[in-house]
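Note that one protein chain is taken out, while the other chains of the complex remain in position.
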């Protein structure tokens, strides 16, 4: 018996030498600079079960805004336990008529799950500009391939809640309108690179807090 | 105007030459043999929006069994649109007292989301055999690092529904009891490799349909 | 001496057994369906030096169109020798005032090299909508991170030629205007998901050959 | 002549600017926190041939224990020169009757080589619980796919020595019995998640130093 | 009881739908063309334990040749069970004075294990041309980073046996002398690209069966 306990201890000691290694998990230490593969690992000695749990998505964001929608991410920066595990998630809340405008995730594909209400999801392929649109009900899934423009819209009469999973701890989120109009890129450059009219560009810049 | 249309057409033609390529997505053709990276791609010409949507998780599996639980996977073999996109999902239904026994996913980490009821999740680290256990309520998330033994149990009085996302289109699922007792591995070998008593092994083999 | 020749032959025979394998290279066989990692390999016995060379970028595309620009890709579907090697390239020709409109590459980062004339390149980050813009002259390089919206414009008085390298044999190319306006996505959906005015959407749909 | 030497020097200088980079190798600096891809690199200036050599497996571990076996890992934490190179190894010593109990490697597949004696290896597939078992003699190899439960047992009359290679510098090692019984996971939870009897669980907890 | 058996069966059926998928393993079907990630998978229904075992390295190759050495690979083309698992191995036999000439493995790093006799291993870094050389005895390990020139030589009086593990199922093997002299590359080109004298090039071409 004590022999086996001895074995256990010896093995524990052996393996404990890799205690600080990337074995098993790598909870992010947000106080250190990140690298291309993610954040440095918090010392395993300081990791607790709480590091692997995230409660920030119990409630959705505030949808009393012009798009009647909110996106609440749980990426590695919000949920350090995901660091290095190649997964993350975000919560979508859409009031009736709510919309998540055209956007992309530069770093991962998205798998969308509807848990309440209904939703119309769509994306556009890059090689033929073909549109793939479907209406989803509770329990349905739709996948949006990495980097492609897509949107979600609540065409129903009740609030919709959905969760978007991503195959990266940091998929990114680029909302086309914000990228084009919510910064100081000169209107003339926006117009030249989008074919949009000057009035349209200036209008959206003012709406979205852009300048130039 | 026709110039731009011409540009559009010319670009379309250029890019159409890569129409059959892996660009954008690769919906699985389950009739062809798979490879290490997944299945061959269905011709893009035959792909429709329906290929990206999965409705098989609207309902959970039957929980009237001894573990009062059901696991319903939506991996690439069930949901061909996921092929090559590095993501999949499964639905967990746990009646009161229901349990998903200790198991691993050899191919990916798991991100669990509770959408109804409550659940206790836990996993064991490999380098110190430390246990990380937490009770989750609706809206909570818990991540289970790739390949580590973990379980889910419904300690509450109502049915629990949860969805497990994976960072692979085919994460695999190995339930320890089934691996040990639901096959023809001779009892003596099971005993030697698990330290379990003969009576215990034979009992579980009979329960789980194993032989030898 | 003959001993070494014998060794050579024996080694050749040994290694020749892996002649059909993925060793060294995997020239695409475009007649077979692709998979998530690329195309099947042409038999090494039929591969010649010509498979590794591409002459299709000696000349640029026709720039007599409304954007005074042309993009000519040499991705795996055009250049099968790149299959599986994680690299591709495209040629950009921009007449004075020419522009490559806002676009993304869903599958790879881009490294742009100016070989003639001058060019202004810019991209927008996803997490702060910050714009990074620079003027490049002959011999300059600019990198555009994967999946982020970017553009190139020739503000000079002479024709500009540049080459864009990509860290994938199939990086994709999604031009935002074509994705939004060059298909049958209903105008009302485009408007809801872009905040653009109805007149603007209908105007660009007609210009770019879209409908609905 | 000095021209070429000049070229050599100039090239050396050019490339020396990347002296601290990840080029060629990245010997682990165990004093810095690890990240998802491994440890930070020791300065190349301080790297010597000794960093690439490991002598700790000349002898096996002590097999005078209840399983008559010992596993001695040479992973990145023991052998820092492996950091970032995607490879590691472990030595197995099994006295007659010795066994490496059912276990998994969460992070890599294993390629086992028998260098002395004989050994029976086996693993269980996850999708059908099928068992793959084979007896190996000196010079034989068996591969165990990533994350699957497997075991090794010495059914012969002499000591067996084998080496297990892994496709990761840190594959991990989770011995099922230790994960279930060598910690403070309450017996009732173990029983509910394994179908094992209370007496069996308590017996193994006492043997393996577990509590609860 | 039958409930659990029912669960087992239902789960088996569910998971059996992914029976043909890449789950768990992908034994190579050498009769189909390979792709960038490896070979297509043999149907799991036809896979047996024998697919995971390789007995071809029980004996070494014939060392009665000018280098008094033999290299016997067990890569995916020889050992189909390795396909997709990211691992392979080769056996080295070196008679006294035997040498494995300077070579590289384009596709993976190498971890060398000496199981009999002694051996001197060495490699050259690319950024400083620094040489790392060590003498190894039985049980010692040396790692050779991916793609770097390295050699092994038996300076002892007895035969040496070693096994080289690789972090790829198909690491490749390019012996510099064979690449330079065992083909029809014109001598003048070899001389221009190696600085070697004409006599030296022609001598080695004749030894190694080259022409031109």
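Note that the chains are named A, B, C, D and E in the order they appear, and that numbering of residues resets to 1 at the start of each chain.
Convention: a residue touches a chain if its C-beta (ideal position, glycine included) is under 8 Å from a C-beta of that chain, and two chains touch if they have at least 3 such contacts.
Because the structure is predicted, anything quoted here is derived from the model rather than measured.
S.K.: Missing chain touches which shown chains?
M.R.: A, C, D, E
S.K.: For the full complex, which residue in E:32, E:49 or E:124 touches the chain that was left out?
M.R.: E:124
S.K.: For the chain left out of this view, which of A:62, A:158 or A:211 touches it?
M.R.: A:62
S.K.: Considering the entire assembly, which residues of chain D contact the chain that has been omitted?
M.R.: 1, 3-11, 14-15, 17-24, 26, 29, 32, 35-43, 83-84
S.K.: Would you write out the residues of chain A that touch the absent chain, in ascending order?
M.R.: 30, 33-39, 61-62, 64-67, 70-73, 75-78, 106-107, 170, 172-173, 175, 178, 182, 206-209
S.K.: On chain C, where is the contact patch with the chain that was removed from view?
M.R.: Counting only chain C, the missing chain is touched by 12, 15-16, 18-19, 21, 23-25, 44, 48-50, 52-55, 57-59, 74, 79, 81-82, 85-89, 108-111, 113, 115, 122-123, 125-129, 132-134, 136-146, 148, 163, 165-168.
Please note the rule applied: only the chains that are shown with their structure count from here on.
S.K.: Hey, how far is the Cα centre of chain B from the one of chain D, in Å?
M.R.: 26
S.K.: Quick check: how many Å separate the C-alpha centres of chain D and chain E?
M.R.: Chain centroid spacing, chain D to chain E, equals 20 Å.
S.K.: Touching two or more other chains, which residues of chain B qualify?
M.R.: 15, 18-19, 21, 23-24, 35-39, 106-107, 122, 126-127, 129, 133, 145-146, 148, 172-173, 178, 182, 207, in rising order.
S.K.: Examine which chains touch each other and state the graph shape they make (line, ring, star, complete, other).
M.R.: other
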